[in-house]
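One protein chain omitted, others in place.
Let's turn to subunit A:
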Amino acid sequence: MEYFIQQLINGISLGAIYGLIAIGYTMVYGIIGMINFAHGEIYMIGAFVSLIGFLFMGVLGISYIPLALFLVLLMAMLFTAIYGWAIERIAYRPLRGSVKLAPLISAIGMSIVLQNYVQLTQGARVKPLQPIIQGGFELSGANADFHVRLSYLQIVIVLLTIALMSIFTYVITRTPLGRAQRATEQDMTMASLLGINVDRIISTTFVMGAALAAVAGLMVTLYYGVIDFYIGFIAGMKAFTAAVLGGIGSLPGAMLGGLLIGLIEAFWSGYFSIGYKDVAAFSILVLVLIFRPTGLLGKPEVEKV
């Protein structure tokens, strides 16, 4: 039982991170109908900016951890958002209106460019970061044979994710910006005819997705303590899977999908073999897509004849 709870805790923290990345995929897909394959790299850049941010805090001598964390968070979100904006501007906007495959290829190219760019500028070696948020709670009694640990870091991850998702949901459902995003998603032409600057709305979508990915990058840096230029690929694939699993285009779906992928991974590696955790996650994806092609929360498109 204790072991189960431990895996649950690990799975939720991991799932929160995947969920944050998955939102970027699902939003971009919703609004312009393309898979932004460079989004995993955005997350990787978020992780690097966070690492640099922490070193910078060290140089500045800010040792009060909540403050340092907050500043690094802002810094990572800001810089990564600029990357997200620039990618859209350089690689996708000129291709809008051409064939659907063109921006997809462009995204794959962008992903390779960013990977190599970070490899060249930051070096190919694995970058370590000393643990910053240490300690946690022991949840089980002293005489239990397995101790359930809930680290402070896991609490931070889950709380931060919940806070961001709430703000995000509020923006999408209640504010004029969110309303314009949903309108653009449904009918770009009509939205522009109502005076909405569609290009700017799309840019904003990329900026928002990138900012969330940056938070995921920050949390991974803290959680695992090591990053390299290649982490974006597999995390991006997982988050993409999460978005598809939840129903691509659906925001609650992305959060649910992320959580599920995280849980599947944690339980599989806890009870079976850690080497096959990715196989498990992707197998579940295949099964879900066979029985529910639109994903768990995706709405099937009903075509009226």
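Definition applied: a contact is a pair of C-beta atoms (placed from the backbone, for glycine too) under 8 Å apart; a residue touches a chain by one contact, two chains touch by 3 or more; residues count from 1.
Simple rule for what comes next: contacts and distances are computed from a predicted model.
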Chain not displayed: protein name in its UniProt record ("Cell division protein FtsA", "Na+/H+ antiporter subunit E", "ABC transporter ATP-binding protein" or "histidine kinase"): "ABC transporter ATP-binding protein"
Candidate in contact with the missing chain, chosen from A:L177, A:M237 or A:I284: A:L177
Hidden partner chain, residues of subunit A it touches: 167, 170-171, 174-180, 182-183, 186-187, 189-198
